[in-house]
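Omission of a single protein chain aside, the complex is shown with its protein chains in their original locations.
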Amino acid sequence: MRKKYLAGIAAATAALLATTGCSGAAAPSASAGGDVTLEFAQWWEPELPSGSLRALMDQFEQENQGIKVKLISGPYASTKEQVVAGAAAGTMSDVVGLDGAWISDFVKQGSLANLSDLMKAANYDDSQLAAQVKLNGSTWMIPVANFVYPMFVNEDLLKKAGVSEVPKTRTEFTAAAKAVSALGGNVAGWAMPLDTATPNGIQNDVMSWVWASGGSMLKDGKPYLTGNQDVKDVLDFTKALYDAGAITKGSFTMKEQDKVNEFTNGRVGMVIDSLAHVNTLREQNSKLNFTVSAIPVKDGYTGKGGIPYASWGIGVAANSTHQAEAFKLVSFLMSKDVNAKLCSAAKAFPGNNTAVPDFVSSDPVFKKAFEIYQASNVTNEFVGLPVAEDLMRSFDEEFQKFLAGKQSADDALAAAQKQWDAAFAG
Amino acid sequence: MSRRTRSTLARIGLIAALVIGAGYAALPVLWMLSSSFKPNTDIFAYPPQLIPQNFTWDAYAAIFTDPTKVRFFLNSYFVSLSVTVLTLLVAVLAAFAFSRFDFPFKKVLNVVIVSVQAVPPITLLIPYFGLIVFLGVYNTYQGLILTYLVFTLPYAIIMMTGYFNTLPRELDEAVKVDGGSSWTALWRILVPVSVPGLVSVGIYTFMIAWNEYLFALTLTKTPEMRTVPIGIQLLMGQHSYEWNQMMSMSILGCIPILLLFLFFQRYFIGGMTAGAVKN
Partner (left out) sequence: MARRAALLQALPSPAAESDGGQDRLRAVRRGAVPFGYLSPTVVLLMILMVIPIVMVIGYSLMDNVIMKKNPQLVGFKHYIDILTSDTFWSAASNTAFFTVVSVVAHLVIGLLFALMLNSPLLGGRTKAVFRTIYVLPWLFTVAIIAVLWRLLLDPNGVVNYLLTTTGLTGTQIEWLSSPETALFAVTFINIWSGYPFYMTSLLAGLQGIPGDYYEAAEVDGANAWQQFARITVPQLKPIIISMALLDFIWTTQQFALIWMTTGGGPLGTTEMLSTFTYKLAFTKYQFGTASAAAVIVLTISMVLAFFYVRAQRARD
């Protein structure tokens, strides 16, 4: 019995060797009875209120008889490897949750379907979409829910430190951060997570300062770091805070989640953080008295500021045999009411520009955040860049060396520029 | 100083050293246990609270009331137990060959078996994944079991060979003199004598299978197939972690292994490589 089985495996393997691994066989996802079963892989389900995503899927199934949706949840930190491996083995789910920073790499691998083509085939009106992530003239990802990153302020700490107004400029911010740090104990003015395993801090907590004052790290779509005064100013500004001890200790391996914990426990005066955290903060520390505000700008800047964001994006797998049905699910999630419902649950700003999530009017903090959101340019220059995570990481490493006093700001920028250029050329 | 006082002093010193060692070993685990009974924020409170001030069972309740999470545990049990049984079976056969026979390519085979474990799993991931999909065992128990089987086999073979090497050859040769085959010698004589070795290798195999994450994640897809380490990682969200649930899940996860260890302790301590030094 076993011998037969093993012989079978041996034969199969010989065949496999001949095809050098990449078997093009897509996972069949059609089930009995002519029904189509779509797999929807994402990391959102565990982050949403229990059952809320499933409820939306049930609604979709009801509206689209003959299509079933299977939700597949994976840990966020591993989503990227899973997509790459899944695309290589042809087992990628039909519909996938995406982060803007991954798009360029997946497009290069050929793992994503061209959404422009799918939209055309479905006669889809894309004017309702707040944003689309495009590359080479086509759309590959649609942001479903956007999490903007304003500045969170612990009002009690600022008051205690004698700071009466929420800082609006970098100078005010520096003064406030130093004053809060001077309170002693283990309280600090600001937290800057620079962990290199997930180098998102570069996007959310460092480059955000550049964008907030109208600066850019790109010129004509190419890296622009060497000689970029806007970026250099931010480097010098953070170094001054770092040297003054106004930043929470442990920056070099701090993760976004650690930053949130520090803020929740009232040990840091100001952080740049996702709006998605408002509810968590309230749930976990009801005594925390906080507000949100725009990221302070460089002194004298009066133009429109940029506000960083991260998205839950959505795309369709190139290996899906049900792309038309998959796109139905995409358009369902992007439709006004459904999008509003999803974003209300996620505490995110909608990807459909006509959708209005319920929390915007009912909650003062969100109301304020929505005002900031509308008054700013939503900016994330890393979206769509090649090997975006690697860009953040190489910048992060040079930035850390600069903070540690091992190199000057100019050298750090020149070194990062060199690595970015190489990544763009590759 | 009399001999008795000296031995009393030695005993006191030894117990003191053991207590210090126990602090090193167990305090982090104690902290984990205490954190599993705290609300999330209190885990980061400063000064730290060893005894939870707001004691809560929430984290445990969240696991037991969620059928998906309970399923993670059942999957892990099933996979780990199957792997343990199969690994022992296959390893015993191979170890017997290595221990009792001389044959061509023995050395080469030995080098291969030791060094197949040396390829970083992360680089094996994609070709291995392709193979599993090709064999049609993607997202099945068989796929996971086969995977852990090949991961644990080299270790199990090395340890079991060492163990068999320590058992006197006269044992199995006696069987042959009576006209029995080597097969009989293995199952009637060597295996029964090797129970301690089997138990210790088995427990370690179980732990490797129980704790593996990367391949478990890649080779399964649906929530019905996921195992405990994935369940723990699912609690590490994009923006925040469910710290207390992570802690409670790993406390719950370690209990069966601890019970196994306690149950087999007698063998375990006498086994592992006990025989390896006897002659």
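Read from first to last, the chains carry the letters A and B; within each, the first residue is number 1.
Simple rule for what comes next: contacts are C-beta pairs under 8 Å (C-beta built on N, C-alpha and C of every residue); 3 or more make two chains touch, one makes a residue touch a chain.
The structure displayed is predicted, hence computed values, not measured ones.
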Out of B:A62, B:L93 or B:V195, which residue would touch the omitted chain in the full complex?
B:L93
For the chain not shown, which residue from B:A61, B:L74 or B:V111 touches it across the whole complex?
B:V111
Which parts of subunit B face the unshown chain closely enough to count as touching?
7, 10-11, 14-15, 17-18, 21-22, 24-26, 28-29, 31-32, 35, 43-44, 46-48, 90-91, 93-94, 96-97, 100-103, 107, 109-124, 126-128, 131, 146-147, 149-150, 153-155, 157-159, 162, 165, 173, 176-177, 182, 196, 200, 204, 207, 210-211, 213-214, 228-229, 232-233, 236, 241, 243, 246-247, 250, 253-254, 257-258, 261-262, 265, 268-278
By the contact definition given up top, give the residues of subunit A that touch the hidden chain.
2, 6, 9-10, 13, 16-17, 20-21, 80-81, 84, 88, 105, 108-110, 186, 194-198, 248-254, 258, 262, 267, 387, 389-390, 393, 396-397, 400-401, 404, 406, 423
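Methods note: only the chains that are shown with their structure count from here on.
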So what's the Cα centroid distance for subunit A and subunit B, whole Å?
37
Contact footprint of subunit B on subunit A as seen in their complex:
9, 12-13, 16, 21-23, 25, 27, 39, 41, 43, 46-47, 70, 72-78, 81-82, 84-85, 88-91, 93, 147, 186, 256-257, 260-262, 264-265, 267, 274, 276-277, 280, 284-285
Which residues of subunit B touch subunit A in their complex?
39-41, 43-46, 125-127, 129-131, 133-135, 138, 217-218, 221-223, 230, 233-241
